[in-house]
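Removed from the display is one protein chain of the complex; every other protein chain stays in position.
When the chains are written out, they are named A and B in that same order, and each has its own residue count from 1.
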Amino acid sequence: MNNIISGLRARLAPVADRVGTALEPVGRVLGMKSVKYPLRTVGVLLIYALPILHLPLINTENSDFSGVLFTVGTYVLVALGLNIVIGYAGLLDLGYVGFYAVGAYTVGVVTSEHGQWPFFLALPLALVVTMASGVLLGAPTLRVRGDYLAIVTMGFGEIIRIVARNTDWLGGAGGINSIPSPPDIGPEEGLFQIPHLSWQYGYPTIDDRVTKVLHFGVLDATPYFWMILTTIILVICADMLIKNSRVGRAWEATREDEDVAELMGVPTFKFKLLAFAMGACIGGLAGAMYATRVGFINPPSFPLMLSLLFVAAVVIGGAGNRWGAILGAVIVAYLPERFREFADWRLLVFGIALIVIVSFRTQGLFPGRQKKRVAQAEKEVQKLEEGAEIV
Amino acid sequence: MSESEDILLELEAVTIKFGGVVALDDVSMTIKKGEILGLIGPNGAGKTTCFNVITGVYAATSGTISLDGKSLAKRKRYQITKLGIARTFQNIRLFPSMSALDNVLVGADVHSKVGLLRALFRTPYFRRVEPENKRRAVELLELVGVGAQPDEISVNLSYGDQRRLEIARALATNPKLICLDEPAAGFNPAEKLRLMDLIRQIRDLGFTVLVVEHDMKLVMGVCDRIVVLEFGRKIAEGTPSEIQKNPAVIAAYLGTEEADDDAA
Partner (left out) sequence: MEFLIGNFAELTITGLVLGSVYALVALGYTLVYGVLQLINFAHSEVFMWGTYAVVWVLTLLGASGTSSLAGAAGYLAIALVAAVLMSGGVALIVERFAYRRLVRQNAPKYIILISAIGASFVLSEIMGLRDKIAGFLGLQGVLGDYVNNPRNTSTLPVEIKPEPVLQIGNYMVRDTELLIIISALIMMFVLDQFIRRTSFGRQIRAVAQDPEAASLMGANSTNVVRLTFLIGGVMAGVAATLYMIKVGATGFNVGFVLGVKAFTAAVLGGIGNLRGALLGGLILGIAENYASGILGSEWRDVTAFVLLVLVLLVRPSGLLGESLGRARA
């Protein structure tokens, strides 16, 4: 297996290099320094093109592929936010769906239930409201012991849902209907139109389906996917900038040893609250986009189970590593859609996966480089200890 | 310069009680700027308690502690660090899965005002302070002798390197007073000699040093002045040679000195 992979890599490397070289002028124009960047650009463009390429094997035959991609996108966004809370700051939040719901409900309330705000105005409001809810929840609870925090946050998720159900102003049990799509940017026919591909016997043909760029309709989820993908990329950039700074280090130090962090001058409570608020904000962002895409939200859209699935995504991928969290989210959201026949089993499978992963591969499927080294070191220490016991 | 301007840290009649147990009883002492002060005493004498009250881990039941004339009472632990007191730990407590450099950087971040927005927008302040801190962190790693592997995660470092990394992390906060909690624990004689050099070097860089240590040779060899505690009280204070001749100290250590030498 490894042979095949390394063989492939050897054969693909020159091709990639050539592509890289070819793209170098583009990179130079954009101020990029290395060949790596154009390669990444190609990768990103490929992801943007996914919903119109309808690639065989990964395409979902039984449900709208762009819709599935959008769902995967929301999970990825949520996982990125939750990764800050769980992975970086080490706070186990089991009520993350609460923030997701707050974001969705904010959009629902101001664009449909009690106002006609355009989505792009409602979105920043949703961010502010979720961030505020994060601070409101975090300020009293982040002082309690870590394992209690898990239960308290879980309670928060449930309270949000029950309050929404019992409050007529929020639409009550019926929820909020006809949440508008985002307004089109440019003409209604789209800036331009892109045809989709379909595949037969391994050959692509151009389909008569088209996606209108920047036209947000009900039928075609592709523009929504592009919107959320763009958001994800922005969030990743922000994540990288923050992680690689005093803030990121303070989070990590707090997670590793809160007392020592405090003694080394880290105001740990402030940074935990910041992580909580940022996580909340990103969760709310995902919820807001979900609301405008589906157009209809009600309390059962935000079950506790969703919180636990989000946690599963982050942990399965490898908490603390943003790429791991993203892959975890893709696994949790995409696999059940792709293999619909097994969709019923997904909670069972993820439950088993959680136990197995934390027991045997504590650092998740895709740990960061550092975590790998930590695991290695721990293993060696354990070996030494076991050896000592025998002696 | 008058006498009082020389004083960096002042403990005045500090008492600490845990329930009914008096851990520190009316202890007064001063640390002068630029000196190396040793804090010694038999086991259970209250050295660690004294150390913890200075660094803000415990609050004093009564009495005052002030650094440069500013009272430490009612300050949070991180504020005390920011004010200028940093410490190491008897049982090593690094951030295990962070790199050596990042460990030191956490210390260096104390005086940084980088927050969410500055990090997000890479403001001029950020671009000035973060590289500056990094440069200082690298220098400190070299000073303590861990410069060769800045990117190694700290659990992977050797025991001695971990101990020295803790010193670098504490120095990175740019403290007025650095408190070393048994820095030589587990060191062999050669490492102890190097540690003594390092402590002197740190003092020569302008830091004031407080050392709690069991190893008498190290304490006598490196300290300018020594304070002796027994049963939570201060029983003696003076230069190493004075302390060695002090009858109260000899009495306190009688019987335990041998054990200490064995341990060392």
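One rule holds for everything that comes next: contacts are C-beta pairs under 8 Å (C-beta built on N, C-alpha and C of every residue); 3 or more make two chains touch, one makes a residue touch a chain.
This structure is a prediction, so every number in the text was calculated from the model and none was measured.
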For this session: Counting contacts across the entire complex, name the shown chains the missing chain touches.
Result: A
Problem set entry | Contact with the hidden chain (one of A:A132, A:I236 or A:L304) | A:L304
Exercise. Any idea which of A:E189, A:D207, A:D259 or A:D344 touches the chain not displayed?
Worked result: A:D344
Exercise. Which is it among A:F120, A:Y148 or A:F192 that touches the chain not included here?
Worked result: A:Y148
Seminar exercise, completed: Among listed residues A:E158, A:D220, A:D239 or A:E262, the absent chain is touched only by A:E158
Exercise. Which parts of chain A are in contact with the chain that was left out?
Worked result: 86, 90, 92, 94, 140-141, 144-148, 150-152, 154-156, 158-159, 162-163, 165-166, 304, 308, 311-312, 315, 344-345, 347-348, 350-355, 358-359, 362
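We adopt the following convention: only the chains that are shown with their structure count from here on.
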Problem set entry | Centre-to-centre distance between chain B and chain A (centres being mean Cα positions), rounded to whole Å | 43
Seminar exercise, completed: chain B partner, complex, touching residues on chain A are 238, 241-242, 245-250, 252-253, 256-257, 260-268, 274, 278, 370-371, 373-374, 377-378
Exercise. Can you list the residues on chain B that touch chain A in the complex?
Worked result: 55-57, 76-78, 81-82, 86-87, 89, 93-99, 102, 105-107, 109-110, 112, 114-116, 118-120, 122, 126, 130, 153, 155-156, 169-170, 173
